[in-house]
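As you look at this complex, bear in mind that one protein chain is not there, while each of the others sits in place.
Which chain is which? They are A, B and C, in the order written, and residues in each are numbered from 1.
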Amino acid sequence: MSGRKLRFGMVGGGRGAFIGAVHRIAAQMDGQAELVAGAFSSDPQRSRDSAADLFVAAERAYGSYREMAAAEAARPPSERLDFVVIVTPNDQHYPAATLFLEHGFNVVCDKPVTLTLAEARALRETVARSGKVFALTHNYTGNAMVKQARALVRSGALGTLRKVVVEYSQGWLARDIESDGQKQAAWRTDPARSGAAGCMGDIGTHAENLARYVTGLRITELCADLTTFVPGRRLDDDGNLLLRFEGGARGVLHSSQVAIGEENNLSLRVYGSEASLEWQQEHPNELIVKYLDRPREILRRGNGYVGETAQRVTRIPAGHPEGYLEAFANLYREAFRAIAAEVAGKPLPDDLDLPGIDDGVAGMAFIEAAVASARQGAAWVPVAA
Amino acid sequence: MSGRKLRFGMVGGGRGAFIGAVHRIAAQMDGQAELVAGAFSSDPQRSRDSAADLFVAAERAYGSYREMAAAEAARPPSERLDFVVIVTPNDQHYPAATLFLEHGFNVVCDKPVTLTLAEARALRETVARSGKVFALTHNYTGNAMVKQARALVRSGALGTLRKVVVEYSQGWLARDIESDGQKQAAWRTDPARSGAAGCMGDIGTHAENLARYVTGLRITELCADLTTFVPGRRLDDDGNLLLRFEGGARGVLHSSQVAIGEENNLSLRVYGSEASLEWQQEHPNELIVKYLDRPREILRRGNGYVGETAQRVTRIPAGHPEGYLEAFANLYREAFRAIAAEVAGKPLPDDLDLPGIDDGVAGMAFIEAAVASARQGAAWVPVAA
Amino acid sequence: MSGRKLRFGMVGGGRGAFIGAVHRIAAQMDGQAELVAGAFSSDPQRSRDSAADLFVAAERAYGSYREMAAAEAARPPSERLDFVVIVTPNDQHYPAATLFLEHGFNVVCDKPVTLTLAEARALRETVARSGKVFALTHNYTGNAMVKQARALVRSGALGTLRKVVVEYSQGWLARDIESDGQKQAAWRTDPARSGAAGCMGDIGTHAENLARYVTGLRITELCADLTTFVPGRRLDDDGNLLLRFEGGARGVLHSSQVAIGEENNLSLRVYGSEASLEWQQEHPNELIVKYLDRPREILRRGNGYVGETAQRVTRIPAGHPEGYLEAFANLYREAFRAIAAEVAGKPLPDDLDLPGIDDGVAGMAFIEAAVASARQGAAWVPVAA
Partner (left out) sequence: MSGRKLRFGMVGGGRGAFIGAVHRIAAQMDGQAELVAGAFSSDPQRSRDSAADLFVAAERAYGSYREMAAAEAARPPSERLDFVVIVTPNDQHYPAATLFLEHGFNVVCDKPVTLTLAEARALRETVARSGKVFALTHNYTGNAMVKQARALVRSGALGTLRKVVVEYSQGWLARDIESDGQKQAAWRTDPARSGAAGCMGDIGTHAENLARYVTGLRITELCADLTTFVPGRRLDDDGNLLLRFEGGARGVLHSSQVAIGEENNLSLRVYGSEASLEWQQEHPNELIVKYLDRPREILRRGNGYVGETAQRVTRIPAGHPEGYLEAFANLYREAFRAIAAEVAGKPLPDDLDLPGIDDGVAGMAFIEAAVASARQGAAWVPVAA
């Protein structure tokens, strides 16, 4: 990094938002970036109030991302935003990201990347054309032990991969809280703002991304039994999928937002012909590796035996637990490497390990395949490459 | 029990057998029964050697179950076997069980009950005609905390059931050990002795039985992706299934014998509209109950707050772990209640909690549906009622 | 074993007893021994009733161990007891064991071995003089993974031992249940029947035994802060000890019977200069081994990588949990090797791994040192060799 903190603005993330606060902590945790502008809310006063909370100057608080893009693009280089963070409901990802890219800003965007696969592909074009950095916050891949898992698979230690079991279970939507005005629930269960899938888009896509990141394998076809358990809800709140991967591995992906008592249970197991691994998001500092003929191993973040890619995202020693926010911040830290290079007019780092628009396209292909399968009574369907 | 130990004989279970020894320990653990006869092997000398190991009189060691049935049926009442335990490979369950029932013996049989659904149905007829006790050793339902789980579901504490996730994963067949002459592997991977399914018949059927026992729900249709990962193997060694239950619950069942590092990972989760539960065979003394708005509870075997059906199968205080053998012995203890009644000419206990021929028929219907689905490329198929 | 089951009788263990039933299951689990006589209760009718429950002939049910010793000693060789199991409250261990040894019977005795160190030493003389087998049921050392732990220490894998942390915590005596007539509580809190220590004698001595068994090290001095938390109780119900071992290792031993929510939490950690290990009785199938510079290992019972002494006491495959009763039965199985040899007039096996009178003497020395320390305000005192 060169001599100054990166400057960023936010779209969304005002008072009462969950994920906006997470992004701010993650982006600023390491003291490498500072928030200086924002269209925090579509209500201008609310946006200004949020700006004040966040020590953002009133003149850089906007009532819409369009206003923000125009105004910020006009600022002098010494004040110019190095990147924009988009943390709105899903429906605004595509127009906002497109607009900022077209105005020459690097973009960090929450997932799922767009409302539809078509939008995702269009955005891929825009990203390519813009030459800007586009990072998609599939934050769970920021965990050190997820990186260790991926490195293990790449090293061949697991042999040929045979089976993937991935799960993302939550219980907070077990009742119809959207009708009681719970804001987080309301937009996630609204097709207009969330997209064609509910649970499968909100969290199932994290499971898909995690499995792909660790195994390096694409899902080629799937069979998805999606259900809406809560009466009156308009989108799926539970789904069970069978998966087939390139190369012959098989898998199960199940996800729920009505699994009472589950909090944020994202878990992955990968079985190979030589060894297996297991990682659980609720115990993120451990990676369990299992062998046929020697003791099970527990690899713990921060130890000397952990590989380089995991060490690089390790802030504190073993036994001092890192958590969700640190993993999220790892993604930002990697994004900063790319953004700093872009700002300096240099090529992106060769070893960049950052989820981007390709992950977004793959995620939307997954969601659309799942929805299509479900509509056909859980038939097998191909997943668009 | 009345004044004497029950007498039993075995078919199978000679030197080197795994499950035979388990049955003997389970049957004799509580000092209520004693082994006095057996066709331990089809090799008469080997059968006699096993008899000697087991302190069984040489004259009651037989070279075939046919010989045993004829000879034992001719013994005087004071020596007569109260029941026969069948622990051969699957292909002999049907003929042996049929023969002993027809000779008037109560039967305890290992699972899966027969080679085919047709055989299972025929055996059901024989059982009914004989008036004898037929117990099927779905031993995992013998666990105290499985009984507690079932009682919780029955009490309505979980509300309407929504989702079932059940798994049975092992790794011991991850390589082609059947070609190296491993006896346990050899028959399990041989269609002639094992039946139409490998992994799904050997252990998937335990998962099905456990889910049905706890939830009280029948699987109405399923979609099964069965795979043989080890080259040259003749039966499936891995399977992933989507399930639909009567009443609208959905589920996932996955099972493997090539999941390296898994030992005997049979796990069940049941999610309802009010609460959820989780039980893991490798930690059998605990039942985890999860709520939407109060702390997760860990119910531990042997405590006063555990219900009556679980208490009845509890031998030792909380914190003194009971395991696989005690659960297996619980099934025998329940069988003895039935057998003692039958021997005494009394009706079976009203509250008998013993897996029997109906479980066998359901299990075979499950296996046949899974195999049929897989043969159709993992299509949805109904499960015969 | 030679051609027949071993015959045994019991002193104590009638209806309502806890540990008597445990001994019976453990002794008979493997089909190597059968119960044929007993002084189950000091009330002759109650003893006969228990005998009937246990299928023991009425003429071999006695109202006192003295009567039993005399009558059984007079039986012909074909009926003669191979061993006697003593499971009374502590105060009868010494006279009963002495009497049966003097009548030429092998003895299996519950712990602690006697009421006092002086009795234990006197009994050691009697055992030596008698030439009979004397086994003391420090059952926790029967666990396979405890044997693995001991083997690891002996192999030198831990380097020089530095620190031992051992704990045995229970909560069942958190209230004054002895005043409500709870039988198990009543004798354990009565100095006349239990001895000079309560908790420290009942379970602290198991912790001492486990630590010594695994480390091979004797405690040379200790400092014991013993407390009676429940008002009116006559013996300690909680104790915290600092330990110094021969060779320089230091340690902590804490034990409680008023630690609410603890069930049977016997846990051991041993730290060496090269590696460390951890074992927990409530998860007995695992042994955790920790290294300075490589991943933590979980050794699980029943796997091929586990050493021979642990394999020898393994009945069922990995992942099929063995528990408290199997560990207890392992001790019996080892006792049977010794008893069968003694009965056959042969020398005891060279590799016998059986707690006996020396463990009893060490245990009583530990208890007396703890009580002496506590009486001096938790001063340091030597432990008699």
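Here is the rule we go by: a residue touches a chain if its C-beta (ideal position, glycine included) is under 8 Å from a C-beta of that chain, and two chains touch if they have at least 3 such contacts.
All values derive from a computational prediction rather than experimental measurement.
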From A:E59, A:E125 or A:E263, residue that would touch the chain that is not displayed: A:E263
Residue touching the undisplayed chain, where the options are C:H93, C:R188, C:R233 or C:H254: C:H254
Option from C:A174, C:A341 or C:A372 whose C-beta touches the chain left out: C:A174
Option touching the unshown chain, where A:R7, A:R60, A:R233 or A:R300 are the choices: A:R300
Residues of chain C in contact with the chain not shown: 162-163, 165, 167, 171, 174-175, 223, 225, 227, 229, 238, 240-242, 244, 250-252, 254, 256, 258-262, 269, 271-276, 289-292, 296, 377-378, 380
Interface residues of chain A (partner: the chain not displayed): 3-5, 18, 21-22, 24-25, 28-31, 35, 52, 54-55, 170, 172, 262-265, 281-285, 300, 302-303, 315-326
Absent chain, residues of chain B that touch it: 289, 293-300, 303-305
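Throughout what follows, only the chains that are shown with their structure count from here on.
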Inter-chain centre distance, chain A versus chain B - centres from mean C-alpha coordinates, in Å: 44
Cα-centroid distance, chain A relative to chain C, in whole angstrom: 55
Junction residues of chain B, two or more chains touched: 262
